[in-house]
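Got a structure for you, questions after.
Every protein chain except one is present and positioned as in the full complex.
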Amino acid sequence: MTKLKWGMIGGGEGSQIGPAHRLGAQADGLFEFTAGALDHRADVGKEYAQRLGIASDRAYGSWQEMLEGEKNRDDRIDLVTVATPNATHFEITKAFLEAGFNVLCEKPMTMSVEEGEDIVRVAEKTSKICAVNYCYSAYPMVRQARAMVQAGEIGKVRLVVTNFSHGHHGDAGDADNPRVRWRYDPSMAGVSGQFADCGIHAMHMASFICNDEVETLSADFASTISSRELEDDAMVNFRMTGGTVGRLWTSSVAIGRQHGFEIQAFGETGGLRWHAEQPNQLIYTPVGGRTQIIEKGEGGLHDDAVRLSRVAIAHPEGFPLAVANIYCDLASAIGGAKRPELPSAADGVRSMAAVHTAVASAKADGEWMDARPPMFR
Amino acid sequence: MTKLKWGMIGGGEGSQIGPAHRLGAQADGLFEFTAGALDHRADVGKEYAQRLGIASDRAYGSWQEMLEGEKNRDDRIDLVTVATPNATHFEITKAFLEAGFNVLCEKPMTMSVEEGEDIVRVAEKTSKICAVNYCYSAYPMVRQARAMVQAGEIGKVRLVVTNFSHGHHGDAGDADNPRVRWRYDPSMAGVSGQFADCGIHAMHMASFICNDEVETLSADFASTISSRELEDDAMVNFRMTGGTVGRLWTSSVAIGRQHGFEIQAFGETGGLRWHAEQPNQLIYTPVGGRTQIIEKGEGGLHDDAVRLSRVAIAHPEGFPLAVANIYCDLASAIGGAKRPELPSAADGVRSMAAVHTAVASAKADGEWMDARPPMFR
Amino acid sequence: MTKLKWGMIGGGEGSQIGPAHRLGAQADGLFEFTAGALDHRADVGKEYAQRLGIASDRAYGSWQEMLEGEKNRDDRIDLVTVATPNATHFEITKAFLEAGFNVLCEKPMTMSVEEGEDIVRVAEKTSKICAVNYCYSAYPMVRQARAMVQAGEIGKVRLVVTNFSHGHHGDAGDADNPRVRWRYDPSMAGVSGQFADCGIHAMHMASFICNDEVETLSADFASTISSRELEDDAMVNFRMTGGTVGRLWTSSVAIGRQHGFEIQAFGETGGLRWHAEQPNQLIYTPVGGRTQIIEKGEGGLHDDAVRLSRVAIAHPEGFPLAVANIYCDLASAIGGAKRPELPSAADGVRSMAAVHTAVASAKADGEWMDARPPMFR
Partner (left out) sequence: MTKLKWGMIGGGEGSQIGPAHRLGAQADGLFEFTAGALDHRADVGKEYAQRLGIASDRAYGSWQEMLEGEKNRDDRIDLVTVATPNATHFEITKAFLEAGFNVLCEKPMTMSVEEGEDIVRVAEKTSKICAVNYCYSAYPMVRQARAMVQAGEIGKVRLVVTNFSHGHHGDAGDADNPRVRWRYDPSMAGVSGQFADCGIHAMHMASFICNDEVETLSADFASTISSRELEDDAMVNFRMTGGTVGRLWTSSVAIGRQHGFEIQAFGETGGLRWHAEQPNQLIYTPVGGRTQIIEKGEGGLHDDAVRLSRVAIAHPEGFPLAVANIYCDLASAIGGAKRPELPSAADGVRSMAAVHTAVASAKADGEWMDARPPMFR
C-alpha cells in the first residue's frame, strides 16, 4: 500500500485547522504529507513545512508557487487541502482543479453562488474530485442515520430539526477580540455571520441525512450583541424538494452550550436523534415503540458506518477521526471508488445559495424564497 | 388550619385531567373537595362525585346547577376549577367570576381574544382570582429560573429558545383515533392544533421566565400528516417588549420525544436550561465559566423555589406536585397574599392573542404581526 | 368511596418525614387524617394536630394516649403510621398491632433482630398489616422491573449491583452538626451508620426486584471522617438464596452525588437499570440487543406499574408519590386485596439481620456470614 501524496495550503503554525487536517490525513496511514504552502508569509510557511517533515523543494512560499511546482512534477500530489482564509477558497480551489488536482476545500467553498457554480462546472469538466469539508457528515453514526433513512427505516421523513448553537461568542466584553470580531464584520466574513459559520454545517447535515435538498426557506436573523453588524443568532425554516419540513436554529450567544450541534429526523415510522457531543450513539425510536440506543460498533450496522469505525463498540471516536473519515473517503475516491457520501462541490454551492437566500429573506422580514442555486433549479 | 372548599367542573371518571386536579388540590391538605359537576351526563357526574366523597347536595348535574347551588350557600366553595372541553371554558369561567367565585381555568382560557379580554375585565371588576393552569410555571426550578432572571443573575435576556415537542401523534394509522383526531379538526379544536395545545405552554414559559411579554411574532405551520387540517408542527419566532429574541418550536410528530418541553434563556452574563422530563435540575452557565447543576432543595435558592418544594434535595418532585403548587399559590392568594407568579387571566388572553396571530402569520407566509391582545397594546 | 381513617405518631412540625406521609396518605384521597400524636411534647403535638385539621379529641399528647383513645372508639383509625425516632419504632408498632391496628412503620422497623422477629410473630398472630416504608419499591418503574424479572424477561438473575450513595455528610466541618452527628453515634444510631440509614433501602430493593432473599454477606466498613465511630461508607458483597451474586455500596461522603440510589440487575437474557433521580425510566437491554428506554406510562407495562401511575407518559412522578403508592397499596390491602409487593415486617426483620451481620462481618475483616434472621433460616 503506497501512501497517497498530500499537500496543504494554509493551516500554518498556531492555527486550529492545520493540525486537524494533518491528523485527519495521516491518522490511518493513507496519505503522506508531501507538500505545503502553509502561511501567507513565505518564509514562515516554508520553515514550518520543513519542520513538519516536508522536503525543502516542496515547502512553498505561496499557493501560486506550489501550483507551479507541483503541476510539473511526475510525482505530483494526489490531493490538496485548501485551508486558507474564506475569501481565498474560490480562487485557489479553481486553480488547482483546472491544473488537474483533486481538492478538499474547507467550508465555505466560495463567497458567492456564482463562484460556487463556477467550481461545480470546473470540477465536472476536469473530472477531478472537489470535496468540501463538511466533516460532521463523516461520523459513523451520521452515516448510519443516512443509510437508515435511505433504507426506509423511518419511512418518508416528514420533519427535520437541527441546531448548531454555542455560547462562545456570548461575552460582549470579548466582542472586540479579533478572533471573534471578524466573524460579524461583513468586510471580512461576507454577508452572514453565524449562519455562514455554523448554520451551513447543520443545513448540509439535514440534506445529507434526508438525502434531499433544500428548496425554499424563510429566515429570521438577530444581532443580539448590538455592536455586531452580522447576525449572531438565526432561525431558518425550510422545505425540501421531497416535501420535508425543516427547522434550523444556530447561535453563538447560547451561553452554556458548548458544541451544540444536533439533528433530529422524524419520519412516518420512526425518529432519529444525533448530537455532536455524544457522536457514537444514534438514538432511534420506532413509531409506537421504545427508544433504542444504537451504538457505533454494534452488530448489524449499515456498511458505511462499519467502514468508518476503527475501534470496538462504545470506545468513543471523536471529531479528529471524523475528519480522518473524510480523508478515508477521499483516498477511496481517488482510487476510483464511488463515494456519493463525500460532500461535493454541489454541496458547497448549495450552502452558498442557502446563505445568500437566508440573508435576503431575513432582510425581507422572513419572506419565503427559492434557496437553490440557479444551476439546480 | 381550616381547609378551603373546592369544587370542580368537568374532570369526570376516566379523564386524565380530573385526577391531576384532585391530587393537586388535596396533596398538601389545603383544599377539601366539596362540590362538583363532573360530567356532562348529569346522573353519571352526580354518582361519580358522591363516590369521590362529595355530599349528595353538592354533587351537581351541570355547571349551571352548581352555580345556582353554590352561590346561595353561606359555606360556598372558595375555588372552582374549570376542566371542561375547551370551547366551554369562557362561558363557565365568566359566570362563576361574576357570581363572585375564584376560578382556576384549564388552558386555553377562551377560544377567542375577545372572550379573553372579557374575562380579564370581569376578573378585575369582581376582584376575584382568575388563574389559568400553566402548571409548568409552578415547578420549583422554573420559579428559581424566573427569580434568577429578575435578580439580574444572567443579565438582560438576549434570547429565549423553547420547544414543546412530542411524538405521540406521529402514527398516521392512529390519526383517526378520536382522542387524537379532534385536536386537528377546526370544528372541535378551533383555529390551531399543536400550537394551541402545547405551544402556548412554551410561550407562557418564555414570558414567565423572562418576566416580559411577546410583542410581535412570525409563524410557520405544517400539517405533516396530510389528512390534518390544523398544524401538527409549528415554529414561531418572536420578539418581546424588552427586545428579547424568541424561538419556539412545537410538534406532535417528533417520534422519540416523550415530554419534550424545554426552555433555554441566554442573557448577557449567563445561560439557563430547564427540561420538563428532569424538572428538579436547573442548568446554569455563567458567561466564560463552567456549567453548574442547580438542584431543587439545595441551599441558597430563591424564596419561591424553596416555598414550593416539599422533600429534601434531589428527591424528585414531579408533574402532579407542580399542579399542587398552583393550588398552593391559590390558597395563599385566596388568603390575601400577593402571588404575582400565579398565571392569570392576562396570561390567558395573551396566549389567545398569540394563537390567533400565529395562525394569521402562518397563513400570510410568515409575516411579522403584533401578537398582543388589543387591550394591552 | 368513604375515606379510610388514618393516624400518625411522630412527624411533628419541622420534620421532613411528617409532610411526606401526610402528602402520601392524602394525595389520592384514600385516607383522612383523623388522629395524631405528633410530638413528644404533648402540648406542642396536640396544638399542631389541630392546626392540621384533626379534631381536638383525637389530637393526642402521646402515643400511649392515642392507643388508649383510639382502641375504644367504634370509628377507630384504620391505619397508624409510626414516624418517631428509630429506637421507639419497636415498642409502638408492637403495641398498636396487639391492639388490632394496621401499622405502617418507618424504617428501621426495630433496632435488633429479636425485636424484628417479635413484630413478625405479632403481626401473624393478629392478622394485622404491618408494613415498613421501603417507599422506593413503590415507584412504578421499580414495580415494572420486579414484574419483568418475575416474568422471566431477563432470565435468571446472575448479578445484582446496587448503590445508595450521597455526599451530604461529606463536610468534616459540619460533622458536629447535630442533624448529622447522631447518625454516626452508636448511642443514638445503634450499631450501624450509613448502612443502616441508606444501605438497607438498597438491600431491600435488591431482594424486591430479584424476588429473592440475601443469604450470606461479607462487609467492609469505613469511617472516612475519623471522628465518626460508625461507618460513613460501606461495601457489602452478598449471595442470594437462588445463587444471585450481589454487590452493594453505600456512602454519605460521596461529594457530588445527590440522591445516588441506583440498581442494576443482570440476568441470563437481559439487564435492567434504574436510578432514583430519574425514576420514570427503566433502562432495559436484551442480551445481544440494543438498550431500550422503558417509560412510565407507555403501553404494555406490567399491571403493578400501570396501577401506580397517575399521569400520562413521561410526565414525571416523583418521590412523594412513591410514598403515596405505599398508601395506595395499604388502602388496597386494608380492603382485603393481596399486595405481596407491600414491604412487610418480614422485610423489616431481614434488614435488621443484614445490618447486624454486616457489622459483625466488617469487624471480622470481611468474613462471610449467614445474613438471615434465625426465624427464616
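Lettered A, B and C in written order, each chain numbered from 1.
The rule we apply is simple: a residue touches a chain if its C-beta (ideal position, glycine included) is under 8 Å from a C-beta of that chain, and two chains touch if they have at least 3 such contacts.
What you see is a predicted model, and the numbers here were worked out from it, not measured in a lab.
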| item | value |
| --- | --- |
| Chain not shown, its touching partners among those shown | A, B, C |
| Residue, one of A:Ala55, A:Ala87, A:Ala314 or A:Ala364, that touches the chain absent here | A:Ala314 |
| Among A:Gln64, A:Gln150, A:Asn177 or A:Gln278, residue touching the chain not depicted | A:Gln278 |
| Selected from C:Leu159, C:Ala312, C:Ile334 or C:Met375 as touching the chain missing from the view | C:Leu159 |
| Chain not shown, touching residues in chain A | 1-3, 16, 19-20, 22-23, 26-29, 33, 51-53, 166, 168, 258-259, 276-280, 295, 310-321 |
| Chain C, residues in touch with the chain not shown (by the definition above) | 154, 158-159, 161, 165, 167, 170-172, 174, 218, 220, 222, 224-225, 233, 235, 237, 245, 247, 249, 251, 253-257, 264, 266-268, 270-273, 283-288, 291, 365-368 |
| Residues of chain B in contact with the chain not shown | 288, 290-295, 298-299 |
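Please note the rule applied: only the chains that are shown with their structure count from here on.
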| item | value |
| --- | --- |
| Label of the chain whose CA centroid is most distant from the centroid of chain B | A |
| When chain B is superposed on chain C by its C-alpha atoms, the rotation angle in degrees, nearest 5 | 180 |
| Length of the line joining the C-alpha centres of chain B and chain C, rounded to whole Å | 35 |
| Geometric centre distance via CA averages, chain B-chain A, whole Å | 42 |
| Residues of chain B engaged with two or more neighbouring chains | none |
